[in-house]
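Every protein chain but one is kept in place in this view of the complex.
Up next, chain A:
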Amino acid sequence: MATMTNTERSRDGKRRRKKKVGAEGHKWKSQAQQQIYSSKLRQALARVRVGGAERRGKAVREAADRVLAVTAKGRSRWSRAILRSRLKLKFTKHRNKKRHSRSHSKKPRLSVYRLKGKTAPVLQRKVRFLGRLVPGCRKEPLPVILEEAIDYIPALEMQVRAMSTLVNLLAASSSSSTQ
């Protein structure tokens, strides 16, 4: 336990290197990842039975997002934010505490990170917009928002692929059963 073998050390190094942006994007394209997501989604959907039509649609969306965050293994801000948001509904005290700790860094850091020159207010607005779209990035500085978006978009694409496949599967099986 005291001495780490060379292989362990290199594995740790690899894991740390994998944390960089870019390598994360590929994992969402893999078939294996989609399978994992699909099976987790199916399990979650089996539990979403009750409720009227409107509630059920929202419940499905929430389940799909939650499973996506779980599949991300909490390695990204957006996935952690999705998982946290479910807790926020139950524990509002938790939420206030989070607000307070963030207020220290509330100063817009955007002026520090220049994007090929001065950051025009137009750009600032667009970045803020993007920050609102990606979960958990509302108050993050520009580079963080970009990094999160770079991981979030392939994840969303995989979510769409997996859900489309599931919809086609169910539609085909249900239509064949009614014939």
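Worth a mention:
Going forward, a contact is a pair of C-beta atoms (placed from the backbone, for glycine too) under 8 Å apart; a residue touches a chain by one contact, two chains touch by 3 or more; residues count from 1.
Just so it is clear, contacts and distances are computed from a predicted model.
Missing chain, UniProt name from the options "Aspartate aminotransferase", "BHLH domain-containing protein", "Aldehyde dehydrogenase" or "Translation initiation factor eIF2B subunit beta": "BHLH domain-containing protein".
As for the chain not pictured, it touches chain A at residues 19, 21-22, 25, 42-43, 45-46, 48-49, 53, 56-61, 64-65, 104-105, 113-116, 120, 122-123, 126-127, 129-130, 133-134, 142-143, 146-147, 149-150, 152-154, 156-157, 159-160, 163-164, 166-167, 169-171, 173-174, 177-178.
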